[in-house]
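Shown here: the complex without one of its protein chains, the others still in place.
Right, subunit A next:
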Amino acid sequence: MSDPRDSTDPTDAGDTETEPPRDPTLRRPDGGAVLEDDRDAELDRGPFQQWVADSISNPERVYRAMFYVAAVFFLFTTLFPFYWLLMVALTPEGQLQDIVFTPNGFNPGAFVEVFQVIPFHVYMFNSFVIALASTVVVLVVASLAGYAFGRLDFPGRTPLMLLVLVISFFPPAAFFIPLNDLFNTSFFFLEPITGDGTLYNTPFALVTPLSAIFMPLAIFILTTFYSQIPDGLEDAARVEGTTRLGALFRVIIPLSAPGVATAGVLTFIAVYNEFFFSFLMTDGQPENWAPILDGILAYQGQYQVMYHLMAAASILGVIPVAILVVIAQEKIVSGLTAGALKE
């Protein structure tokens, strides 16, 4: 330890190590000059060459640049149609030709007119009820299924789970004809509920098939989350006085809040945005539980298409989902950070 360069004092070590000999007249054996650092290269390079040289020595800059390019491209392709929709909505009727980047005129009244021409709010309400009911059905049933698949050991568990997933890959159209036929069949025991005994033109005609179609994804998400809750917590809840079901609702589900929120939001959005069944399972009349989709298409008359109202209605239809996503995102993030378990 007598050698001063062996000293553990950081300042000493810094002095001896970070001072390489810097001699501008240094020559390689072949006669070329040794470039000591970037400052030498700067002299004989243009800005682009300089940028390339910097990128090679510092690749993070390129990755960051690529990220911004990709993000801007993605945002543009996603948001520009909305901008365009807004332009169309704000342009007064009859002046829809030649819209480039600004509306021809300014007519915010379209957002009010939407509700005057047809009862668009009823369509929105219908969509909301259908999406909400489907989400509730999916979350309750998928929670029970997720508990069974994630926390119980029973013969045939894996094949059953695979079957559920396989069914989710079927095209929904494959179910349409039998379901439509079924929903148009009159059942006497449904008469007190639907009047004529059929499910067509009722919310059940949408909630039933849509919950079934989006159920496998929710089951899959919830199975993963529920299986990660330590057995000890469930045991503790059961000894403390809950049933298995009670433990599911009081302990497992609250601790899986991020998973439940994810499954719920995905289901809500999927049902709200669904086209195929929404279009075909009602006759398109607002009093018959037709969803937003039918509302937007209702501005299309036999002789006239009110594009500005369709655009305004589309924007109004998107807003609830946008709000939901923003709120849910916060919930999901807070759920994730609060879910610290001791195992």
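Everything below uses one rule, namely that a residue touches a chain if its C-beta (ideal position, glycine included) is under 8 Å from a C-beta of that chain, and two chains touch if they have at least 3 such contacts; residues count from 1.
We take it that contacts and distances are computed from a predicted model.
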item: Chain left out of the displayed complex - its UniProt protein name, from "Phosphoenolpyruvate-protein phosphotransferase", "Acetyl-CoA decarbonylase/synthase complex subunit gamma", "ABC-type D-xylose/L-arabinose transporter" or "Phosphocarrier protein HPr"; value: "ABC-type D-xylose/L-arabinose transporter"
item: Which of A:Ala110, A:Met124, A:Leu179 or A:Val251 contacts the chain that the document leaves out; value: A:Val251
item: Candidates A:Pro59, A:Pro81, A:Pro108 or A:Gly232 - the one touching the absent chain; value: A:Gly232
item: Omitted-chain contact residue, chosen from A:Gln116, A:Thr243 or A:Gln285; value: A:Thr243
item: Where the missing chain touches subunit A, by residue; value: 230, 232-233, 235-243, 246, 251, 254-255, 338-343
